[in-house]
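Structure record follows, encoded as structure tokens.
One chain of protein is taken out of this complex; the other chains stay put.
Let's turn to subunit A:
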Amino acid sequence: MTNVPIEAIANRTPQPLPGAPDNWKRFFTFSTDHKVIGIQYLVTSFTFFLVGGFFAMIIRGELVTPEADLVDRTIYNAMFTMHGTVMLFLWMFPSLVGLANYLVPLMIGARDMAFPRLNAIAFWMVPVAAILLMASFFAPGGPSQSGWWAYPPVSLQNPTGKLLNGQFLWLLAVAISGVSSIMGAVNFVTTIAKMRAPGMTLFRMPIYVWTVLSAQIIQLYGLPALTAGAVMLLMDLTFGTSFFDPAKGGNPVLYQHFFWFYSHPAVYVIILPIFGIFSEIFPVFARKPLFGYKIVAISSMTITFVSGIVWVHHMFASGTPPWMRIFFMFTTVFVAVPTGVKVFAWVATLWGGKLRLTTPMLFALGALIMFVFAGITGIMLATVPIDIHVNNTYFVVGHFHYVLFGTATMGMFAAIYHWFPKMTGRMYNEGLGQLHFWLTFVGTNLNFLPMHPLGLMGMPRRVASYDPEFAFWNVLASIGGFLLGMATLPFILNMVGSWVQGKKAPDNPWRAIGLEWMVSSPPPVENFEEIPVVVAEPYGYGKNEPLVAGDRAADLVTEPS
């Protein structure tokens, strides 16, 4: 049992490589293999990243000049609404779910998710939601124009008077994506709770698994509240009830509470797995164990629950009573503490390590820098006196793009590069990867940094025309935006080219420690020939101890001298 090289065990039943006859076709089937589903999610969501990016190009094109001269104002409204909706509901959430689908069973030593069929159904609901959302371009009156918040009473305006309108389709699409997310969350929580390999105790789980668990628990308690709000909005819009309609005695602010009760924690649904990705990538490329593993794990869970009581910081300017403002200001600052602890842990992990600046490492480091910046503007926004001034200005837009593009999207790229060899069995092209990184890093800052001075100067968000005094920063931002658009080209080239004819990837190209690196690349169906028995904590870099029983993993760990 003891002295067989891992490669020999792992390579026994390798999955045929994609490109082999009728192989790529499995991605178009109702497959229940979590790895196929993971890639289905990733490719689908990336397609919508491009769609959402296209909308962004139109927005930035309009904002090159102070006048509203590129598109009609109603189209402009539709563009920012669809941009936000697509990027969140069709890019961020599904891409993260896809990655988690691929990695979680491998990382905890399971053969698949707990409910494979439910998993496949949840995935196929995403294209359904996407088609409904896109169909709203053909609905009478065009797509929804009420922003990704869909605040009433704006979202209750229905100028065409038709039952089937853009806002209706928007609500339907968001509801379907919500149901899909809840199914996914039930699946992840059950998988992580019940399907871990022997010896994989809670405090031996990789941090990525911890963060997925934390994020999915948020989905479970948060999404139903949004669903409730969305159902009531739908009733108002379609049947003429008065829940949120101030003209009929309803209360529009209650909708805001429902919306943010979910949508604030939702930003943590996005960022927590990104924190997990950081925690996986930094130790590998710094060749050091993750600093403060247990504290990082517990911080994730703390965030899960504290992030449920901060939502009103989005509503400081919604006629919120002073006691509420103070309370939620305090909790918002408090939730930044476990976040800060994590940042500290990553810096300590990197400190004095032998850093290898591969593409995933560059993206992770870049994303960390962007996150620190966004955290600072976040704390500024959490402070009521500041927020009252910059609420609804470009300062807020700058803040959340540093997190959603700078941190979350760049973190996703880091993850895609890092696990690309595992998923495809091929190496990506390092040169193109580095080019992608530098274009993205420069583009992100050029696009989103100018939004901060703009917001401080008082430029409101969601406008197609603006005062000429704002022109300078807007032109800079647009140049950055177009640069970001171009930055995706080397990425697409790299992914497609490398998948088809990249160099064959070994099982463990990064000499990383983790169960997913002990199986072949790509892993066989059902992942493990024999379920491994875990005997150590993760991140044993430089510790010379095996991770699983009967393994000589220590060989992987020691630096070749």
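By definition in this document, a contact is a pair of C-beta atoms (placed from the backbone, for glycine too) under 8 Å apart; a residue touches a chain by one contact, two chains touch by 3 or more; residues count from 1.
Rule of thumb we're sticking to: contacts and distances are computed from a predicted model.
According to its UniProt record, the chain left out of view corresponds to "Heme-copper oxidase subunit III" among "Phosphate transport system permease protein PstA", "1,2-phenylacetyl-CoA epoxidase subunit B", "Heme-copper oxidase subunit III" or "Acyl-CoA dehydrogenase". When you scan A:M57, A:L254, A:M457 or A:V533 for touch with the missing chain, the hit is A:L254. Here one chain is not drawn; of A:V71, A:V186 or A:M427, the residue touching it is A:V186.
Annotation: of A:F27, A:F54, A:F115 or A:F334, A:F115 touches the absent chain (contact as defined above). Looking at A:I121, A:M134, A:M235 or A:I379, the residue that reaches the missing chain in the full complex is A:M235. Here one chain is not drawn; of A:F27, A:W124 or A:Y221, the residue touching it is A:Y221.
Mapped onto subunit A, contacts with the missing chain fall at residues 1-2, 4, 9, 114-115, 182, 185-187, 189-190, 193-195, 220-225, 227-229, 231-232, 235, 239-243, 248-251, 254, 258, 529-530.
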